[in-house]
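Notes for the one structure printed next.
All protein chains but one are shown at their positions in the complex.
Each chain gets a letter, A and B, in the order it is written, and its residues are counted from 1.
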Amino acid sequence: MDIIAGILDALSIFFLVVGLIFLCLGMLGLLRLPDVYNRLHATTKVATLGALGVLLSIIIQAGYTPMGVKAFTVAIFILLTAPISGHMIGKAAYHSGVKLCEGTCLDEYGPEHGPQEVPKRKK
Amino acid sequence: MKRRTITYMALPVVWCLVSGEITLGSVLLGLLFGFIVVAPFSELYRLDEVIHPTGDWISKIPKKLMYFYVLIKEIIKANIAVAKIVIKPTIDIKPGIIAVPIRTKTNIGITGIANTITLTPGTLTVDISDDKSILYVHSIDATNPQAIRDSIRDDLEHYVLEAFE
Partner (left out) sequence: MITLEQADFLALIVMVIALMPSTYRVLYGPTLPDRIAASDAVGNVLAMIFALYAFQGNSIFLMDVAMLLSIISFVGTVIVAKYLDTGEVL
């Protein structure tokens, strides 16, 4: 039994460390990437996996208890809602006229959906 | 089957997950709370509409599990791809918005493929066209738009079509 408990502890710490690394990278991406759309890439993907890693670590340690079931519920909720909020923010940003960043090479969404044109290169 | 019946069947499961105790008493309590909660909102959600679930919902469960496997694999790939971009000392990206034609017609299929695209490498769904046939996808690397269209059509939409339609 000691071996199984040790393996579970090691697995839990592994998922916790992976989750924390991805959470920090998501926040770093929020700081470093150039415009709203690219920042949404960082928050919707990387921060979601970080949150899932932390919750998976809690689930492994708690097992089938009320605590574990609630952590499972939070995990499912975050997995379902993170893409939706990213989609809403992206659409609202485009319609309210936030410009795409400078390196953008393609915009097929079209000027008729928002107040902006295809972005001009600045010298 | 009316939508009201499905709601009454789904709410006890939600209550069990939220309260953390999966017992018979918890299910009954969830049923009671379901009746109380649904009553004021019955006009808001068209609960008396009759829906016809497609017949082979049960037989598609293996394909749904396959879809979740593909989803988790793609999520991990996506995170490593974005994390590599974030961690580089100089950020050198060429993003862009691409129009991607889709074949799914039902609402749940479109929801599934939009969420899958958002969780997969380097792409983020921004909007859908008015006739529900084109998704506008923001990609973090848009130098080769045809390759992104091909990869979405072949890798992801295949599994979504099998699982939800």
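Basically, contacts are C-beta pairs under 8 Å (C-beta built on N, C-alpha and C of every residue); 3 or more make two chains touch, one makes a residue touch a chain.
Just so you know, these numbers come straight off a predicted model, no measurement behind them.
Against the chain not shown here, chain A presents residues 9, 12-13, 16, 20, 23-24, 26-28, 30-31, 36, 39-40, 43, 47-48, 50-51, 54-55, 58, 61-62, 66-67, 70-71, 73-74, 77-78, 81-82, 84-86, 88-89, 91-93, 95-96, 98.
Please note the rule applied: only the chains that are shown with their structure count from here on.
Look at where the CA atoms of chain A average out and do the same for chain B: the two points lie 15 Å apart. Those residues of chain A that touch chain B in the shared complex are 22, 25, 28-29, 32-35, 37-38, 40-42, 44-46, 48-49, 65-67, 69-70, 72-73, 76, 80, 82-84, 86-87, 90-91, 94, 100-101, 103-109, 113.
Taken in their complex, chain B has these residues touching chain A: 16-22, 75-76, 78-79, 82-83, 85-87, 91-99, 114-115, 118-119, 122, 124-127, 136, 138, 140, 142-143, 145.
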